[in-house]
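All protein chains of the complex are present and in place, except for one that has been dropped.
Right after this comes chain A.
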Amino acid sequence: MSHAVLLTPATVMIALFMLAPIALAAYLSFTDWDGLSPNPQSVGWDNYAQLLRDSDVGHAAVVTLIVTVVGTLTCNIAGLGLALLLNGPGRLNGVLRAVVFYPYVIGPIIIGFLWSAILGANGAIAHVLGNAGHSPLPFLSDPTWAVGSIVAVVVWSQFGVNVVLYLAGLQTVPPALHEAARVDGAGRWQTFRSVTWPMLAPSVTVNLVLVLVGLLRVYEIVLALTNGGPAGRTNTFAFLILSESFRTNHLGYGAAQAITLMVVIAALALGLTALRRRAEDAVSA
C-alpha cells in the first residue's frame, strides 16, 4: 500500500503530462481534425495510408535520415576526438572545454539565424568571397548545399555536449589500465583501441542515442536557417509536421505523422541500445 501511495504523485504527473497527450495524439491521428471544429470525424487508417503515399513525407524522411546518420556520426567522432585532446589537467583545457560546450547552450533558433547571416547569399562568407573576386557559394540556395549546411550547423551546435559526455566517460577509465597497457608496451593507438574504447562503451551508447533522438526531431535550426527551402527541399520530418500539416489545418494528419515519428524514434533508440548492450556487458565483465 505504501508503495502505491509513494508512486501516486509521479504516476499522476506521468499520466497527465506524458501518457495522456500521447493517447490524445494517437486518437486524433485517426480523425480528420482541423484544429477548429469541435467534433472530429473518424477516418480510420486513412491518415497513415496517406503518409505512405505522400511524396513530401518521403522526401522529408530522406532529409531526416541524412541529417541523422551524418550528424550522429560526425557529432560522436568530433566529440570523442576533442574529448581525447582535452582530457587532461591545465587551465587552457578548462577554457577550451567551456568554449566547445558554448554553442550547446545557445538556443537553436538563435543559432539558425546566426548561421543564416553567415551562410546566406548576402551573408558574411559571400561578402568575403565577393571582395576576393569570387562568386558566392550556394550554401542555402542549392538543395544539396542547404542540406549539408543544416548538417554542419546542427553538428556545430550539438557536439559540445558529446565532448562533455565523453570527457566524463574518460574520467571513469581506471588509470591503472592505461598504466598496465604502457608496461605491456602498447602504443597510443593500441591503448585507445584495446583499453579506452571498450571502457567507453556506456558513454558511446548514451552519446549515440542522445544525438540520434535529437537529430530525428530537428526543427528550430531548419526553421531559422532555410525555412524548409528552397522549394521544400530541406524539410525534415519534424519541420514538415509543424510547417505543413499544422499550417494547413490538417491536424489529424499531423498527429499521424507525429505518432509515426515517435514510434520510429522509440524503435531506433531501443534497437541501438540493444545493439550496444553486448559492448557494455563486456565492460561490466
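By definition in this document, a residue touches a chain if its C-beta (ideal position, glycine included) is under 8 Å from a C-beta of that chain, and two chains touch if they have at least 3 such contacts; residues count from 1.
Assume contacts and distances are computed from a predicted model.
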| item | value |
| --- | --- |
| Omitted chain (choose from "Phosphonate transport system permease protein", "ATP synthase subunit a", "Extracellular solute-binding protein" or "Anti-anti-sigma factor") - UniProt protein name | "Extracellular solute-binding protein" |
| Residue of A:Gly79, A:Gly120, A:Gly214 or A:Gly252 touching the missing chain in the full complex | A:Gly120 |
| Contacting the left-out chain in the complete assembly, out of A:Gly79, A:Pro143 or A:Gly160 | A:Pro143 |
| Touching residues (missing chain, whole complex) on chain A | 1, 3-4, 7-8, 11-12, 15-16, 19-21, 23-24, 27, 34-39, 116, 119-123, 136, 138-141, 143, 146, 226-233, 243-244, 246-250 |
